[in-house]
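Read the structure below first, then the notes.
All protein chains of the complex are present and in place, except for one that has been dropped.
Now for chain A:
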Amino acid sequence: MDISRRGRRAAAGALTVVLTITLSACSSDSPGSGGSGDGAGGTYQIWDPYPQFDDSSAWVKLLTSCGAGAGVTVRRTGYDTSDLTNKALLAAQQDNSPDVLIVDNPVISTLAEAGALAAAGDTGLDTSAMLPNLLSAGQVGGRAYGVPIGANTLALYYNKKVLAAAEVDPATITDWAGLTAALGKVKAAGKKGITFSAIGTEEGSFQFLPWFWGSGAQLTQLDSPQAVSALTLWTDWLEQGYAPNSVINNTQTTSWQEFATGDYAFAENGTWQLANAAKAGFEYGIIPVPARAGGTAPAPTGGEFVSIPVQSETGRYATAAKIVACLTGSENLLATDTTLSYVAPTAAVQQQQVAQNPALQVWVDAVKAAKGRTGDNLGTRYPKISEPLWTAVQAALSGSKSPGDALTAAQATAASATK
């Protein structure tokens, strides 16, 4: 009796001790925090959205050597891109941000609005070499919050064999009417027309924007006649069977898989599919997305920005800026953008890229014509406009509303959200 009680008491005591230890272990600083007074030298944190690269990759080696050049050790973590925004916000909340953050361009304005990023002017980042249309996505209130590391955008891939069988010359497709006529010929020849992604997420807006902007519409007026004409173009393609109904649910990856079957004449997709295109097993070509009345439509820019998050220890900015300058300097951009399959953000490096691979010329042109989604000083108003926009696209394509009605509703939603 007595012994068992003592045993019990001892057990309880042991448990309490274990718990105390575990709890205090939890509350101590997480090992990833950068602000632990490293002083000169020390460890600098870099977060990027490229989990596909491991420590043996050229990308991580570049990070390490840039750190060594600045006299510090670099600790790099790769996150899934959809995870990174929330991770960055949480880290900012806990004053635990990395020293360098590489993040998708439309997220920059969100993080800047959150006060999580230091402005380029405050950290000494040089943005002068960057193309202004790319830089604009990272500008909020006239201040830049990061440097583009590379850009990608959308264009139309075409299947040479399918077009030849339908007797369509891709060089003659310069406006919407020409494209629709070509789709008609392809369908008459028994093949499928075009595939794209109109899914109900940011991806859907991203794919619709070249047509939206190519009609002359502005994001501040979603229900303009030009905007309606762009959505009508897509809706008509679906009604006439030029585009499959599955586009409503397609991500850009599933849309690419449809094109890779070899049955489709065209696919709207990005620079990042170039490697897959080479593996597709048929000859392909690329034309820019045509604007309504001819010429190249402005497509939205994709690609990441290198930014410096706010630190309580501002002494770290100088070294972080050195690392960023190294990553985005001309000598490293070429290698980096080749690795990432991106178009460089500076004119000089773009020329080198085209000299190396002339097939990139069409992408360089497309990037020059491209626009940042959060540009035009939209900033964090863009997400509130984008969601009604993709909803309108879904409503029109699924037939639940006419393009006009869908966009009128979208404009009402966007106007009240951005008030």
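We adopt the following convention: contacts are C-beta pairs under 8 Å (C-beta built on N, C-alpha and C of every residue); 3 or more make two chains touch, one makes a residue touch a chain; residues count from 1.
As a working rule, contacts and distances are computed from a predicted model.
Between the listed names "Dyp-type peroxidase family", "Cell shape-determining protein MreC", "Multicomponent Na+:H+ antiporter subunit A" or "Sugar ABC transporter permease", the UniProt record for the complex's undisplayed chain reads "Sugar ABC transporter permease". Among A:201, A:314, A:330 or A:377, the one in contact with the hidden chain is A:201.
Considering the whole complex, the residue from A:77, A:93, A:330 or A:351 that touches the absent chain is A:93. The residue from A:245, A:314, A:330 or A:351 that touches the chain not shown here is A:245. Listed residues A:67, A:106, A:345 or A:372: the one in touch with the omitted chain is A:106.
By the touch definition given at the top, chain A reaches the unshown chain through residues 5, 8-9, 11-13, 15-16, 19, 23, 85-86, 89, 92-93, 106-107, 110-111, 113-116, 199-202, 244-246, 248-249, 258, 261, 380, 382-384, 386-387, 391, 394-395, 397-400.
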